[in-house]
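To keep things clear, I will list the structure first and then write my remarks on it.
For this view, one protein chain was removed and the others were kept in their places.
Labels run A and B following the written order; every chain starts at residue 1.
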Amino acid sequence: MTRRIAQIVCFAFGALLFALYFSQLPAVRSLNTTIMIDYWQIIFAITLLVGVISFVKISVTNIRRGDSRPYRIISLIGLTVMPVFAIFWGIKGDSPFMWMFEYVQAPMQSTVFALLAFFVASASFRGFRARSAPAAVLLAAAILTLLSRSSLEGIVPQIVTDAADWVRGNPSMAARRAILIGIGLGSLTTSLRVILGIERTWLGREK
Amino acid sequence: MKHLESRHWIFGGLFLFVIISMALNVNFDMRVSPETKKMFTFIDSLPAGTTVIVSFDHEASSLPEIRPLALVVLRHAFSRDLKLIGTALLAEGTAIGYRLMNQTAAEYSKIYGNDYVYLGFKPQYIAAILSMGESIPETYPKDYLGHSYQNLEMLSTVKNYDDVATVISIADGSMTTHWIEYGASRYNVTVTAAVTAAMMTTYDPYLASGQLHTMFGGLRGAAEYEKLIGIGGSGKRGMLAQSVAHVYIILLIIAGNIIYFRTRRKRRGVS
Partner (left out) sequence: MEWGVIIAGLLTLAIFSFLYRDNPVYKIAESLLIGVSIGYFLVITWTNTLMDLLFEPLTNEGKWSLVIPLALGIMMFGRFHKKIAFLSRIPIAVLIGSGAGVAIPAMLEARILRQISATTGPLVTESGYLDLSLIVVLIGVLTSLAYFYFSREHKGVFGIAAKTGTYFLMAFFGTTFGYTVMSRMSTLIGRVEFMLSDFLHLVH
């Protein structure tokens, strides 16, 4: 029963928002805004809360089981500290909340990303082989790009930069455009299938 | 350090070259690319007092690359006396955007509420982009600091995208795509972007079709922009290290291929 109701709700919102695109009437635009802000935005925000509670639940379960217990406890402490700081000292300016973000979260997050530089270097040595003509094209494009985007203006001839720019603006862009069109067609058909109830995987398994 | 593998030597080499390059602290003069010039010219052409939305659509992980990009855009915009509305479509961009706007505003003696405003974050980014096209005050009834939208002097004439010259999306992912697909397509807002280097090829088709008005990016883009506005920054400082790192990667690719082809020839010779 709820599966059918959910499908009807999905169709109603999908068809409505699709139809609203084609009208410029003030009442229609107002309805559009109401759905965006009052329904979509708010329900999405509450869904994120559900995700946070889910994480806490799983962490507590793992702590009880003794599975990576110290690490789970540290995660929960980190999670608790942030809202506590926000409640007592706010989130503006030089508050402890912003301090945690600036000196704990942001540095660690950017360092995790910086690790990728090392793995890219390792992959370049171990993985990038000109095994075939297409692979050679890939390597040539990569090397052209790396040379052109370094600041070796006096050493790297202008023709290398021009060639790299041409490759990026033409064959590379063409392939990316084809991928975009393909994804666009796929998204379009999937959206239609979802609204029309043909695609129902989001409803979960039928009992 | 008993178990050093080949990858550890590669990691160590990269670390060493980058550290030495940074320690040398050499500044390069470099050519400015046409796309950076186009972005600079576009912002430069906006009359003083024009309202611009700057959207911090990135995470903290790309901060070392995003920060120089954001700083040059903000500095240029403030030096041109543009009115800036800051928003964020990703949670981490919220705090970063708030910090960077305040920091740069102080450099140019700009006043919050008169010269710039920070509206904050909305988690459902598509809904935010679409609803801002109808009504920015309804999307953000309060700013990031809790002031009512109606009480902010700068925003008294700003209702939706029609009152904004451009949206500058400072992004490390696909958020600029959503600005183009939902903002530009439906509401004809001019979208410009400052993106990380990894995302540049992603947006090339939109740039070529004109859906994205202009774009620049990467640490090199930030360094070029710093040259254009005449202010030094971490973009320029990182150029030697960037160049050395690129050459290191190229040498690794070449070395790896030499070893591969030699091994293949030996195997063929044996068989």
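Quick notes
The definition used in the following text is that a residue touches a chain if its C-beta (ideal position, glycine included) is under 8 Å from a C-beta of that chain, and two chains touch if they have at least 3 such contacts.
All figures in this text were calculated on a predicted structure; none of them were measured in a lab.
Annotation: of B:Val52, B:Ala127, B:Val164 or B:Met215, B:Ala127 touches the absent chain (contact as defined above). Per the touch definition above, the residue from B:Leu46, B:Ala198 or B:Ile231 contacting the chain not shown is B:Ala198. Residues of subunit B in touch with the missing chain: 1, 3, 8, 11, 14-15, 18-19, 22-23, 25, 61-65, 67, 91-92, 94-95, 120-123, 126-127, 130, 140-142, 144, 180-182, 184-186, 196-202, 205, 208-211, 218-220, 234, 237-238, 241-242, 245-246, 249.
Interface with the hidden chain, as seen from subunit A, comprises residues 2-3, 5-7, 9-18, 21, 35, 37-50, 52-55, 57, 70-72, 74-83, 86, 91, 97, 99-105, 107-118, 120, 124, 133-135, 137-146, 149, 164, 166-185, 187-188, 190-192, 194-195, 202-204.
Here, only the chains that are shown with their structure count from here on.
The mean-CA centres of subunit A and subunit B are about 16 angstrom from one another, to the nearest whole unit. Residues 21, 29-30, 32-33, 36-37, 40-41, 44-45, 48, 91-93, 98, 101-102, 105-106, 109-110, 112-114, 117-118, 120-122, 124-130, 139, 142-143, 146-147, 149-153, 161, 165, 168-169, 172-173, 176-177, 180 of subunit A touch subunit B in their complex.
Taken in their complex, subunit B has these residues touching subunit A: 6-7, 10-11, 13-15, 28-31, 33, 59-64, 92, 95-96, 99, 102, 122-124, 127-128, 130-131, 134-135, 138-139, 145, 186, 197, 200-202, 204-205, 208, 218, 220, 223, 239-240, 242-243, 245-250, 252-253, 255-257, 260.
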